[in-house]
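Got a structure for you, questions after.
The complex appears here minus one protein chain, its other protein chains still in place.
Entry: chain A
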């Protein structure tokens, strides 16, 4: 080794000397620094001491050891962690005196960073489509880089001259501009940086950025270097942006959207022309400060609006509000405002940028809608018709006061129920059937008369109208039920029916009366007429005259009696609706049985009484006595002599009535035959000598005058049962 050791070590490149066995013989200080090694690496094997190196380096060292004098290359090695490291090397073989290779001198450098920079530059030039060019004015030659050629869409071997270069620029503005710039550059050394259009070799229009830097020597331009960049996309985007902005400006103007900006820190407000229109003021009348805007806002909305601005600035909530402004002509307009807040990196609000639109028409329509909804709601709530929204399952969704009132439930009670819960069972089926038809689309509405039970369990008669409400998709969402409470009408109807019945009864009584007059009074009158004629007849035999006088007495007696009966009947009729008093039923029965006990004993009648002591009826005591007496004596009168006679008197409470039953096992009445006449006046059916045909007639009248009824059940030879319904006290 003949190399000066110290000189080797001080060489300012990473250099190492290896023997034929590839152990370190020496290295420069720069080597140690570069690879982070210490001097005692000396004598150690090269590859074991170094980090991972490219395979190609090993091969090149081997080549040199085998006699190749010089190798150089740059390659990268991929480390296990995926990083790549670029190495550049130069290898020289070292020979001894015998011309034998005894080792190698190696210069090795990590050039990763350099390599990356290069790669980035190239890449970025490719991506940015930046080409280079140079014009040598002395030689009058022109150089274009590959990208420059690509941009011009010429072949790689194309060499232009200056004139040709200029002719690529589009005729007109672009060509004139570049001609002038090049001229100025050559004459005065003025650099340029401009954006112009070229027409490529293939005829495509393209925007480019051209930069030129003239190089002057002794006031004369010798060379111009520059770059050439394809900016078509950016330019296009720019133009597009310009167009969009223009369109936006047009659109905002047309739509009346006002754009504003508020410089929060400096209290400056900038308005576009639309803003002035929205606020109905001239630009010259607007001071451009926050307070000036505030002054435009209607006082009622001022505080709320200011708070909204403040909240937006503090970042509490988005600025999105509506408020009213008053124009100078006092017209009030609704404004909808939205804005975004722009902040610095610390979050402090710098500016607000926003838009205003006039929504007066919308707001007016909205208010009208709200008003109509409110009035609808009001109509629903205050309607005298009971209204309910009913779900598909029959549940009440919403009910109004009238509905609640009719049914006696509170609102919240009804909302827990379905209509099925409160419908009379007999009316449910028809209601459900009709509802099903609505659901199936066979009809859209129906109306029925039905009965509900109110909260107290009383029947409520209603006229129900059900209408379906459909969703947008046509499915039924719920039903509207309207009920008109017709209970009072039904009650009135019933009352009317009652009155009609009463009238019919009275009419019947009148007919009866006419009949009585016709048959009974007249029969006596006729008898009297006939007899008096006989008495006037001179030829009448003595015996006959005597008989005739007897007959006269009987006839006048009969007339008297009939008149007395009639009087009795008339009396009952006249005293109808007489003040009814409480009459103890048991006491009355007992009193009558006491009165007729001689008759009972005489005829050996078995009497059983089962009338509770506490039972009281509403009636007239004298009538009650007369009624019971009549029924008891009838039972005795028409007893069956062949039987052991029984008489049973008992009573049942039945709702607002008490039913008094007088039952015997006597002769019975053929009701099929006499049923209709049983209670008529002067109807007797047995030919009994005591029968006067007046008792049951009066009894019936007395009972009816006390608001009661009498019915009879009877079978011949089995017995008769009179049922007397009386008002319970």
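As a working rule, contacts are C-beta pairs under 8 Å (C-beta built on N, C-alpha and C of every residue); 3 or more make two chains touch, one makes a residue touch a chain; residues count from 1.
As a convention for this text, contacts and distances are computed from a predicted model.
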Open item on the list: Name the omitted chain as UniProt records it, choosing among "Response regulator", "Cytochrome aa3 subunit 2", "Hydrogenase" or "ABC transporter ATP-binding protein".
Closed with: "Response regulator"
Task: Per the touch definition above, residue among A:527, A:603, A:616 or A:652 touching the missing chain - done: A:527
Open item on the list: List every residue of chain A that touches the chain not included in the displayed model.
Closed with: 514-515, 518-520, 522-523, 525-527, 529-531, 533-534, 544, 547-548, 551, 554-555, 558, 673, 682-687, 691, 693
